[in-house]
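First the structure, which I've put down as structure tokens, then a few questions once you've had a look.
Heads up, one of the protein chains got dropped from this complex, but the rest are sitting where they should.
The block that comes next holds chain A.
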């Protein structure tokens, strides 16, 4: 079977292949209604040129070897049955926060809070883009563009071209509460591109939460610019339907003494990929990026990919990547993580760990950790492990009367603990932990 397929490919002339790919891109673009853009118009035009130059990825692209890009290349997503949208994500429901609701990627002012809050100015992309010039002009598509090298990220460029809405947050102080973006879905064939821009000024701080249900196909970009001593915590837990395919990207520039902490929880989703591109450009800065993904191949295909690129371009900076995946019933996990230490980035402390807990032999994890170091006085380490449930710990729990399924839940939570540790706020961490526990308990019996 597979041999026949290869032969078919070989007789296809190269030229036709290339033009087919270009056609596919034009079809992909044609299926979206592309905004002309106001202050973003220039950025969108440049991104379109960039995208046409790069083309859509194919399985031969170095960073698309383990994840099949086809679901993201098709003109339209496969529609999905919209189950009930939870009226409000129970996650973070009971904490004080400022909420913005996006339905299929478009801001829903009715369902959202008033956007004024001390220390912070919040706009939404579609409105701001219609209104004229904006501070976000210096960042929209800019961090994405600089993140295109050395690794191409065509879907991020596509997002800059196509994004209809998103949140633009200018943080000048220390707002009293987090900003919470909630996604909802309405159209069963929604092909959503949202694009957030966050600028945290010197000494300012923001916690940004992002939860909710994403549509049939989603592609998100967050561009985050952290000035000297700024702090940004980004915590996401997006729920995907079992047929959903989705991409998300964080492009961050971290200046001196600033701190970026990003954590993402994902459950379900057919093909999901999260890319993190972090440039540490000022001395004594800290960037942590962590994620926990849980997949059960029994409820549909599950393929989850974390692709991270951290560049150290300054001295005495610390980066940490903690990526954990729990896979069962034929679920697949991918981790591609790189630490690049540029010449002169002395005293860099770079740490990377990727781990998979396979709950059965049908599931698999592929990891590609990379270090590229051009400075001599640095401390960098990376590790990757794939393992099963620890039988001794399982027996210990059961010997105390903890039933088998409950014991597995405990051990999975235990496995995920150091990723969750990256959530500094104890209340938020507890809520994520409870969400996880509920999901695990629900799925334990299958």
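As a convention for this text, a contact is a pair of C-beta atoms (placed from the backbone, for glycine too) under 8 Å apart; a residue touches a chain by one contact, two chains touch by 3 or more; residues count from 1.
Here, contacts and distances are computed from a predicted model.
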{"item": "Chain left out of the displayed complex - its UniProt protein name, from \"Sulfonate transport system ATP-binding protein\", \"dihydrouracil dehydrogenase (NAD(+))\", \"ABC transporter permease\" or \"Fe-S cluster assembly ATPase SufC\"", "value": "\"Fe-S cluster assembly ATPase SufC\""}
{"item": "Residue in contact with the excluded chain [from A:49, A:130 or A:417]", "value": "A:417"}
{"item": "Which of A:52, A:242, A:316 or A:398 contacts the chain that the document leaves out", "value": "A:398"}
{"item": "Contact set of chain A toward the excluded chain (per top definition)", "value": "391-393, 395-404, 406-407, 410-411, 413-418, 420"}
